[in-house]
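Quick one: this structure, given as structure tokens, is what I'll be asking you about.
For this depiction, one protein chain was excluded, whereas all remaining protein chains were kept in their positions.
Right after this comes chain A.
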């Protein structure tokens, strides 16, 4: 009973935050609402006993992807007033895309003939002794090893693409060559100078 109440509280926060993502005037506020969306979905996943996925969602999406989103928002230097102008103009196109996406999802679910009762059994702790992360690990590195290695290739592609697109060398910047600093000798840095006052003292 109380579990249901907590679920509806989190679901309500999730929907409200999701609505705020698309209605907020300031793109930074949108990005921060998206953080709340991810956080509440992580809480919902914890309630579904998918602990690893929930914590991975916080670590990867809240910790890393949202920072990237904020950087992109700051990089684009968006003029807020201009951005709001086209809302009604793009509404039909957006609605069309949404309808097509829903149809595609329905087709995928229909084609796979997904039987959801199987999932209910898998997540029911009374029926399965083993936990979520163990179940995931047991199949990810054995049965699904090929998609797993493909994921590595996709990440490699992302590294190379990001470097190719954004790495710019600019001239005239000062570098610190630590190797050179460590290998320096006394002769390079220090010059003994004989001063007049010094000679007087010696006599």
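Assume a contact is a pair of C-beta atoms (placed from the backbone, for glycine too) under 8 Å apart; a residue touches a chain by one contact, two chains touch by 3 or more; residues count from 1.
In this text, contacts and distances are computed from a predicted model.
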| item | value |
| --- | --- |
| Options "Phenylalanine--tRNA ligase alpha subunit", "Potassium-transporting ATPase KdpC subunit", "Biotin-dependent carboxyltransferase family protein" or "NADH-quinone oxidoreductase subunit A": UniProt name of the undisplayed chain | "NADH-quinone oxidoreductase subunit A" |
| Touching the absent chain when the full complex is considered, from A:15, A:91 or A:151 | A:151 |
| Residue numbers in chain A that touch the chain omitted from display | 3, 6, 28, 43, 46-47, 49, 52, 56, 59-60, 63-65, 67-68, 71-72, 74-75, 77, 125, 133-134, 136-138, 140-142, 145, 148-149, 151-153, 155-156, 158-160, 162-163, 166-170, 173, 175 |
